[in-house]
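Subset of chains shown; positions unchanged.
The first chain written gets the first letter, and so on, giving A and B; residue counts start at 1 in each chain.
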Amino acid sequence: MLASFSIFPLDKGVSVGKYVAKMIDIVDRSGLPYRTSAMSTVVEGGWDNVFKVLKRCHQTLMKGSKRAYMVITIDDRKGARNRLKGKVDRIEQVLKRKISR
Amino acid sequence: MLASFSIFPLDKGVSVGKYVAKMIDIVDRSGLPYRTSAMSTVVEGGWDNVFKVLKRCHQTLMKGSKRAYMVITIDDRKGARNRLKGKVDRIEQVLKRKISR
């Protein structure tokens, strides 16, 4: 399955890059395939593997924060694999041109 | 923490009430405090308890579906409790009048 997520603290003011970077570091070291964009990070894996990483992110952030907000979207398609790259490839196939990714 | 979630199948056509009802049934039987609205269900509990229920919803739906989509938002505030009701009460206190809930 694909899980897109964003997580950030509410008590650290306007600049939260330092905290978000720590979250991406956790995902990066998890070994799961992922891609980070300006608004979220998409991770690919089974439910347990994905949520082990998301829980670690949440717990790490809450250690130093009084309030955190998280948004997760999940797209699970039976039998589908390598969707992190494949779903965008498919868009380009349909449009017969490259898009911004 | 508070977790708001929505989950539905993509391969069952326009009417998905039957599938969504099964998800609410799982939440209702979980024993966790919750509230269902037209767009999502908000559950209150610790990370493990909440995601045990959400995983059960996801797995149950995927048993009979080829593709499912899920949106989860989490608001975790250290030391805060009874926020399912308390957060809306607080809005009414600030506004000094009843709102639609």
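Going forward, a contact is a pair of C-beta atoms (placed from the backbone, for glycine too) under 8 Å apart; a residue touches a chain by one contact, two chains touch by 3 or more.
Predicted model, so just to flag it, every value in this text is computed and none were measured.
**Student:** Note that 2 identical chains are shown, then give how many the whole complex contains.
**Tutor:** This complex, considered in full, is made up of 4 identical copies.
What we mean here is this: only the chains that are shown with their structure count from here on.
**Student:** If you average the CA atoms of chain A and of chain B, how many Å lie between those two points?
**Tutor:** The answer is 21 Å.
**Student:** In the complex formed with chain A, which residues of chain B make contact?
**Tutor:** 47, 51, 55, 58-59, 62, 65-78
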